[in-house]
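The complex appears here without one of its protein chains, the remainder shown in place.
Labels run A, B and C following the written order; every chain starts at residue 1.
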Amino acid sequence: MNVIAIQKILREFAEERDWNRFHSPKNIATALAVEAAELLENFQWLTEEESRHLPKRPEDYRAVREEIADVQIYLLRLADLLDIGLEDAVRDKLGKNAEKYPVALAKGNALKYNRLGK
Amino acid sequence: MNVIAIQKILREFAEERDWNRFHSPKNIATALAVEAAELLENFQWLTEEESRHLPKRPEDYRAVREEIADVQIYLLRLADLLDIGLEDAVRDKLGKNAEKYPVALAKGNALKYNRLGK
Amino acid sequence: MNVIAIQKILREFAEERDWNRFHSPKNIATALAVEAAELLENFQWLTEEESRHLPKRPEDYRAVREEIADVQIYLLRLADLLDIGLEDAVRDKLGKNAEKYPVALAKGNALKYNRLGK
Partner (left out) sequence: MNVIAIQKILREFAEERDWNRFHSPKNIATALAVEAAELLENFQWLTEEESRHLPKRPEDYRAVREEIADVQIYLLRLADLLDIGLEDAVRDKLGKNAEKYPVALAKGNALKYNRLGK
């Protein structure tokens, strides 16, 4: 994904519409949480099994695809506003996760890391 | 961002830990919304102005960077599970947004698109 | 539940701590959404069936009880700040819901009301 190019589009989109005064990191983090909940809404009455077969429900699938895009867009915007490199942040976190959830302890176990091994 | 490479790491991470049974799209969408709220939590008592200067608060800045990574990770995982191309979904949505928010109507106005022009 | 009495306690709690400047309705609505996500976090890796037996897991049950209280507290505070009568608002909504989801159409069907009957 061309993060830099999309962030540039988003920045110009906001500037052209004079939206920067609304785009404080606080407000964008709020909008992101709202979009993540709208994404979740599509799953709320499905069983887990049904959710695994979402691609077979074209209307729901399209809605989910669009909400995923909305979340990604606000995430790109927020990272840009705060000057955070998205891929670097992800790779650093992947390293941390590998330490927090060693295979031997985490296998088949979804407990939060701080309860693992207790 | 190398979406395919990171999704591969995440897929293997889940497989090694036997986590696929927990990773229904429904559960991942839930985890994503929870992480988005944890990200938001860092901003909840800040003013908008303070949030614009977050990089000057190293402890908060580091926490936000990590939560942004968590949201991105679950988003990559969800897109992979549902076989949704993340960049394509974003670009399609950017096209829609340009139609929904024409500069002439949206300038300086944060109303939701369906109330614009009323 | 003695809504008025609890709202009075919350109001005085905020005043004594000089917290009213933080307690804009916007910030309280944010804190409420964050607490609702923390409540949800307790369920995210449980199956639906496991969630029905939560009372048998004392540690999780206690955590859920406390998060439910947090959500209720912010809801009471927000309603107070906006001068909204909580019970009246609930009863009005129950009336609306009875209209939106007639038994004949809604039976065994969790579709959102605007898709019912299509």
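Quick notes
To be clear about the criterion, contacts are C-beta pairs under 8 Å (C-beta built on N, C-alpha and C of every residue); 3 or more make two chains touch, one makes a residue touch a chain.
In this text, all values refer to a predicted model and were calculated from it rather than measured experimentally.
Residue-level contact of subunit B with the missing chain is found at 30, 33, 37, 45, 47-48, 110-111.
Residue positions on subunit C in contact with the hidden chain: 1-3, 6, 9-10, 13, 16-19, 22, 24-27, 29-30, 32-33, 35-37, 39-40, 42-43, 46-52, 54-55, 61, 64-66, 68-73, 75-76, 78-79, 81-84, 86-87, 89-94, 96-98, 101, 103, 106-110, in rising order. Summarising the interface, subunit A meets the missing chain with residues 22, 27, 30-31, 33-34, 36-38, 40-41, 43-45.
The criterion applied here is as follows: only the chains that are shown with their structure count from here on.
As for how the two copies subunit A and subunit B face one another, over half of their interface residue numbers coincide. Put simply, the C-alpha centre of subunit A and that of subunit C have 24 angstrom between them. One finds 3 Å separating the Cα centroids of subunit A and subunit B. Looking at subunit A, one finds that residues 30, 33, 37, 47-48, 110 touch two or more other chains.
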